[in-house]
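Here the complex is missing a single protein chain, while all its other protein chains stay put.
Just so it is clear, A and B label the chains in written order, and each chain counts residues from 1 on its own.
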Amino acid sequence: MRECNRTTPIIGSHLAPQWASQSACLLGTVLLVSLAGCAGDKSILDPAGPAARDVRLIWWVMLVFATLVLIGVTVLWLYAFKPRNVVRTPAQERRIARRWIIGGGIMLPVASIITLLMFGVSAGQRMLPLPLGEPPEVIEVIGHQWWWEVRYPGAQGGEVITANQLVMPAGEPVDFHVSSADVIHAFWVPRLGGKIDMLPGRVNKIRLEADEPAVFGAQCAELCGVGHAHMQLHVEAVPRREFDAWLTARQEVVLRELAVADATHDGARDAFKTHCASCHQIAGVSQGGIGPTLSDVGGRAMLGAGVIAMEEGAVSRWLQHHQTLKPSNKMPDHGDVETDTLDALGAWLEALSP
Amino acid sequence: MLLARFQFTHPIHLVVGLMLWSLWFVGVYSGLSVACAVAPPPPEAGAFTGLNAALGGVSLITAVGFAVLAWGGGQAAKQHQGRQRFHATVSAWLYLFSAFGVVFAGMPIISVPPCL
C-alpha cells in the first residue's frame, strides 16, 4: 500500500488527528482489498486543501457509522431466522414489535439524520464564499467542447488569458468563476474540493484553496459529448511570488514579443497563418477564437486538454495524430499538410514558452 | 370544539398533512429563490437577515399547526374503534411527521446565509 496521506502541514484548522484518518484509510483499504490505497492525482481521499479535507473526514465518519448499521441490521435479520420455541402473549408481541419499530425505525434514523445534517450544514458553511477582509484572487474558467479557457482578470497590468492549464497561488483562498461557451461542463479539482457546473449564460462561483505548492489533476465531470473523457485540466498551485511572476510573463506585450521573436520560425509563422489562424489566437499573430489560445502553449505541461505531456516533438506528434489521441475533437485532420510543415509548426509552438 | 370539526377519522387526513407539508416546502423554496433573485440581502449579514426571520417564522407557525393537528388526531383515535381508529391514528402520526419534517428541513434557516 502506498502512503495514504500525502498532505503535509495543514493551513485549515478543522480536521481530525492524522492518525484517525490514517487508520480509517487503512481500514477502508483492507475492507476493499485495495492494492493501491487512497492516493492519486484525482483522489478525493488524498486532500490538499481545507474543503476537500473536511469532506474526507465526513466520509470516513459516515463510512464507519454506515458499516456498523449495515452489519447490525444484517446480523439481526439473520438472527431472526434462528428457530426459537418461545410462546408469547399478544401483549408481549406488541411490546416487542413496538420496541423494534420505535427504536430502530424512528429513533435510529432521526438521531442519525439530525447529527448528519448539523455536520453537513456546518461543513458547507465553511465552504461558503463569504466576503473576506482582502478580496481573494479571482480566476475565470470557461468550458468549451473539449478544452478549458482560463482567465485572470485581476492580473496586474491587464487580464491574462490562457488555456488548458490552471496556475493558482498556494496557501490562500481563490475564487473560481466558472461558465461555459457551449454545453454544460463541470469544474472539479478533486484534491481541493467539490465540483461546480459550468453553465452557458450563467457564472457559478466556488472558493478553493491549496495548502501548498503541488500539481493536481482535474477533469470535466459532466457529460459534455464525445470528448468528455479527454477534457482534463492540469492544475498547479505555486507560491504567491511565483504566481505573480507567471502572470507578468503572460502579459499581452510580453507574449507579442515572444510570438515574433527568432526569425528561424518565420516559415512556421506563415504556415500557422494559413492553416491555424482562423481558429487559434496567438498574441500579435492571429485572432482566431474557436480553439484554445496558443500564445504560451510551449510553457504548458499538457497538450490537447490533458491528452499528452509536453516534451520535445510533442506538438508535432499531436498535430499528426490528434484524431486518434483524442477522437472526434474539433480540430480538422492535418493529413493535407506536409509532415515537415507540422514539425516546423511544432518547433515554433514549443518555443512559445514565456 | 373546533378540532372536532376536522373529522380525523376520515381517510382524507392520510394525505392532507403531507400535502400541506409539500406546500410549505415549495413555498419556502420558491419564496427564497424569488427573494434572492429580486432583492438579495448583503452577504455580510450572514444568517441574520429579515429573509431568514420570515422563513423561520412561517416554518414555526406551520410546525405548531401540524403539532395541534397531530394532537387532535390522537384524541380522535382514542374515541373510536376499528376503521375509524385506524385512520385517525395513522393520520395523527402523519401530522406529527409533518411537524418534524418542517422543523428538521427548516433547521438550516437558523444558521445559513440565504442567498450564497
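By definition in this document, contacts are C-beta pairs under 8 Å (C-beta built on N, C-alpha and C of every residue); 3 or more make two chains touch, one makes a residue touch a chain.
Going forward, contacts and distances are computed from a predicted model.
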| item | value |
| --- | --- |
| Listed names "Electron transfer flavoprotein subunit alpha", "cytochrome-c oxidase", "ABC transporter permease" or "Formate dehydrogenase", with the criterion being the UniProt name of the chain not displayed | "cytochrome-c oxidase" |
| Selected from B:14, B:39 or B:64 as touching the chain missing from the view | B:14 |
| Omitted-chain contact residue, chosen from A:127, A:214 or A:255 | A:127 |
| Residues of chain A in contact with the chain not shown | 28, 32, 34-36, 38-45, 51-52, 54-55, 58-59, 62, 66, 69-70, 73-74, 76-78, 80-81, 83-84, 88, 93-94, 96-97, 100-101, 103-106, 108-110, 112-113, 116-117, 119-121, 123-125, 127-128, 145, 182-184, 186, 188, 190, 193-197, 199-202, 204-205, 217, 219-229, 327-328 |
| Touching residues on chain B - with respect to the absent chain | 11, 14-15, 18-19, 21-22, 25, 28-29, 32-34, 36-38, 82-83, 86-87, 89-90, 93-94, 97, 101, 104-109, 112-116 |
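Everything that follows uses one rule, which is that only the chains that are shown with their structure count from here on.
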| item | value |
| --- | --- |
| Complex contacts: residues of chain A adjacent to chain B | 110, 113-114, 117-118, 121-122, 124-125, 128-131 |
| For the chain B and chain A complex, residues of the former touching the latter | 43-44, 46, 100, 104, 107-108, 111-113, 116 |
